[in-house]
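Here it is: the structure, laid out below.
Note that one protein chain of the assembly has been removed; the remaining protein chains are unaltered in position.
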Amino acid sequence: MPGSAAFIQFENVSKAFGTAKVVDALDLHVGQGEFVSLLGPSGSGKTTLLMMLAGFEAPTGGAIHVDGKRVERLPPYKRDMGVVFQNYALFPHMTVAENIAFPLKMRGVGKAEREARVTRALDLVQLGHLQDRKPAQLSGGQQQRIALSRSIVYEPKVVLMDEPLSALDKQLREHMQLEIRELHRKLGLTVIFVTHDQGEALTMSDRVAVLNRGKIEQLDTPSGLYDRPRTRFVAEFIGETNLLAGTVSARTDGVATVVLANGGSISCAAPDGFAIGSPALVSIRPEMLHLGNDPAVLNALPVTVEDDVYHGDHVRVHLSCQGQRLVAKAGRRDVVLPVGSQAFASFNRDDCTLVAP
Amino acid sequence: MTIARLKASLLVLPLIVFLGLFFIWPLWMMIATSVQGGTVRLAFPATAVAIAQWNGDGLPSPDVQAALIQDLRAEVVQEVFGDAVRSLNSQQAGFRTLLPRTMTALRNAGADATPKLERIDPRWSQPSFWLALKRGMPAYTDANLLAAVDLKRGDDGTIAHVAPDMAVNRAIMLRTFIIAAQVTLACAAIGLPFAMLAASLGGWKRNFLLLAVLLPLWTSLLVRTAAWMILLQDQGLINQILKALGLIDASLPLIYNRTGVLIAMTHVLLPFMVLPIYASLIAIPRNLMPAAAALGARPWQAFRHVLLPLAMPGLLSGSLLVFMVALGYYITPALTGGAGDQMISSVIAFYATGTANWGMAGALGLFLLVPTTLLYIVYGRLSRTPLGQA
Partner (left out) sequence: MASFKQVIGSAGLAAGLVLSALGAASARDLTVVSWGGNYQDAQRKIYFKPFAEKTGKPVLDESWDGGVGVVQAKVKAGVPNWDAVQVEADELAIGCADGIYEKIDWAKLGGKDKFLDSAVSDCGVGAIVWSTMLSYDSDKLKTAPTSWADFWDTKKFPGKRALRRGPKYALEFALMADGVAAKDVYATLRAAGGIDRAFKKLDEIKGDMIWWESGAQPLQLLKSGQVVMTSAYNGRITGINKTEGTKFKTVWPGSIYAVDSWVILKGSPNKDAAMDFIAFASLPENQSKLPQDIAYGLPNKAAAAAVPADLAADLPTSPANLSGAISIDIDFWNDNIEDLTKRFNAWLGK
């Protein structure tokens, strides 16, 4: 995690529209040079958070610091942040070069330097040959790259991106994700990236903040979020998971024994908390479930194969475990059990985690 | 041409017929009327032949007089005679009474008598009447076009300025364009912020603003003018309020002068400015202004560099609309203006309805039409330059 000092700080920030609380007493620290995604369903407050940082919305409570300065009362044009909007927001009456020169002009940068920096910024996104076109003459991907280079040409402290790739098709989107990552690395930018696409968030970010109902459910690295979800919401929102309800019956440091509701007992890695007797959900990612015939292995659940669905690189096996439906992902080299057969699904202690119900 | 194209052109046929019947034909008639002479020759055929021999010096020969007497005695369609009288009187005041009087006298004198024309009316001894008669003979005339710009044919046939105390059309024409320009500026100055406000609001507030600006269009001219009188006159509401506030001691002259004309015309023409600007403003993507702010533009810079250029097509068409409609105004300036605020349309109306002098009305209309058309062409060129997404 580069730049461990908190460069952007949200302290107890709230935003209410009328009686509706969109952001609720939220804390968030982002280090300099970090790429942080705000991920959540629509209405979770992620865009509002970004708008407050950019200066288009004023928080109803709390403080926002950027680089040690309180900014929440500053107008947008004094915040010196790059913003990339969902629909690019290029100025239709200006050429590509004029669009990119705009923030420099607003800052009183002289003409010669302006031109030099515009050329550099265009080269960065490899669109130098389009500088005299109007935005309407460009493709979506080209427009997005122009918007991107416009937002970084004046070397802002922070670049904010509001679902910048949502209007692009899948292939272009994946290409642009890589390009943005590369720019981030090359220029050492601090990026706050709003998206509702978890794949995008996991691919691009140093850390991801999962938002739900105005609060951060979990702020973690992509692998931390995936492998160690801390709430049921995160477990279900990020990727796919199997959840087994039970009660903690014993625990040692980092490992808990959970008695499942349908009998059976499971040994599972557990974060702090989850004292003996407290209810818990065991979360197991489908690719961590192994199917076999040996009931003696650790964490073996008796299952019936309901369906095998072929997905090319893997097979999804739908299972039924005493009335509960589970999903397993079988690799191409694994033995695929026929539908209707009885088997045992097992998983390692370290491949599962406990989340609060 | 394929059948499909033929069918397509049939579809626009009603439009072409409509344009031809209601636009091109009247326009052509107007131009034709302004240069057509010929009625004098039609009413006085013998005179036309005889007067062609006269060189214009002094009084014409007795032959010409005899020819005129012959023409005046002959039966002629009364309307042709009326048209001839009108066009002659327009060039030389007095023909209006002179010709009917002479005609009546000749007919009363009997067919055999050979009366002297100057005995019937002494004006026949003035060469200017005979000259006007001679000059009225050709089938086409530039007299109306010249008179429309305060020129005339001198006695020697060359183009000359009319007497200064009769030179009025150029001044009124110029004034018309100045007033129209002033109204356009005023409408732009009020209309742009107004449209920006309306576009920034939503729901009933926006509808209320748009309704308010449209209201004068649906109000009768007299009601509107009466309202302005109540507001603007010396004892009117505005002056009384300003006096009560102690801001002024004597009433401000707000009506029966240019101020009154500008206020009243701006009021009624404002929708022609607001609506096009409003239309271009709401077409601007919502996130452009936030984007400008985020990129470091202060509010006025964002206005100057982003909003204004994007509203410019609306501002231009609004200005053109207001300007062209304003050029045709005459009742409002006549009711709210002072001595120096008469506009060219009132002069055109005077000739068209007041004296049925269609030639002069057409000629003046032409001088109003030509600059307007040029302006429209310039605008067409301007608006064709691609402005972003347009």
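Chains here go by letter, A and B, matching the order in which they are written, and residues are numbered from 1 within each.
The definition used in the following text is that contacts are C-beta pairs under 8 Å (C-beta built on N, C-alpha and C of every residue); 3 or more make two chains touch, one makes a residue touch a chain.
Fair warning: this is a prediction, and the values are worked out from it, not measured in the lab.
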Partners of the unshown chain among those that are drawn: B
Residue among B:Leu133, B:Leu210, B:Ala293 or B:Val347 touching the omitted chain: B:Val347
Sole residue of B:Pro45, B:Gly94 or B:Pro285 that reaches the chain not shown, by the stated touch rule: B:Gly94
Missing-chain contacts mapped onto chain B: 21-22, 25-26, 77-79, 81-83, 85-86, 89-90, 93-98, 100, 164-169, 171-172, 175, 221-222, 226, 229, 233-236, 256, 268, 325, 327-332, 334-335, 338-340, 342, 345, 347, 349-358, 360-361
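Basically, only the chains that are shown with their structure count from here on.
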Rounded Å distance, chain A centre to chain B centre (Cα mean): 68
Residues of chain B touching chain A in the complex: 285, 287-288, 290-298, 301, 305-306, 309-310, 386-389
Interfacial residue positions of chain A with respect to chain B in the complex: 54-56, 75-77, 79-83, 85-87, 89, 91-94, 102-103, 105-107, 134-136, 150-151, 154, 160
